[in-house]
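Structure in structure tokens, see below.
Of the protein chains in this complex, all but one are displayed in their positions.
Then we have chain A:
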């Protein structure tokens, strides 16, 4: 079956993570969201996939290539143009992006699936497609019932007893939502849908197409399914989803490494002595990472690959990027260290350069920034490591 992954979004609300990667590449436990999406679609035979790209398109396209590694065929539809040797994105919106593909090749010649590239889900597509075919509509919106306080972020639908959509409301202001049935950004369409999407024009599926179908009283349906759906719309979501996966609230999302002890996942080629660090799961330690005796690791915590954590350092409730060096004088709590940024779970951020913190937090591959006060700070703050690690290191 054919499908499309919407991947052209800029992810403005996910900055600064999306300063260097497009939104579908937001990593959850080091795995880009879109990778999980492809694998889920492939499981149900949706294996010919178009991905529309725009913002940082080459980053996405060179990561996913032709999809061979996932057992699917991937093709990109770039939205923008090359100007003076530089790609300048001009995103067409979800509707405009779909229409562009269809106008080029009439690729969608039968029932097809469209999904947003910024969520993880374990939807049973067989069930969903069966429903769509039984109901016989132009479109089916896969929905979930969410609590009142979350409705402002989404599109909500009102249906009759058969699931036919009577009204569609995009991002309703607080207290005005017509229902609690939320659009998850997963759709099943018939090719006739293209009759209702304008050509060569920016348009949105949720903002333009659905309200138009509802206005014309065309047959389209929305159906609640019982599945896990993790929408990653902002920085807080990244942390929430990561800690929910690690704490077992969300099941089935792959956790990297092998579970050495309950809740402690460790990759290959690590140097860590679990009996001589203070560790409280759930913790993921990426491959190639070295952790000195006397470090304090408190989960939920994700440490990337090839990091080096010195004795005395504390890392708690955080996500640490690959190749991070943490001095013994460092205490990283409720932070995400990503690409030189220090980000709190609400999305406030500052670069390590601006903080002047390179002597306690830096890239392990850089020449180490010397510090004569680390030891003083460690003594002052009581970050005394187990045993005599510091003496050993300096000898």
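Criterion: a contact is a pair of C-beta atoms (placed from the backbone, for glycine too) under 8 Å apart; a residue touches a chain by one contact, two chains touch by 3 or more; residues count from 1.
Assume contacts and distances are computed from a predicted model.
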From "Anti-sigma factor antagonist", "Glutamyl-tRNA(Gln) amidotransferase subunit A", "histidine kinase" or "ABC transporter domain-containing protein", the hidden chain's UniProt protein name: "Anti-sigma factor antagonist"
Touch criterion as defined above, residue of A:88, A:166 or A:380 at the omitted chain: A:380
Selected residue (touches chain absent from view) among A:147, A:262 or A:356: A:356
Footprint left on chain A by the chain that the document does not show: 314, 329-333, 342, 348, 350, 354-357, 359-361, 371-374, 376-377, 380-381, 383
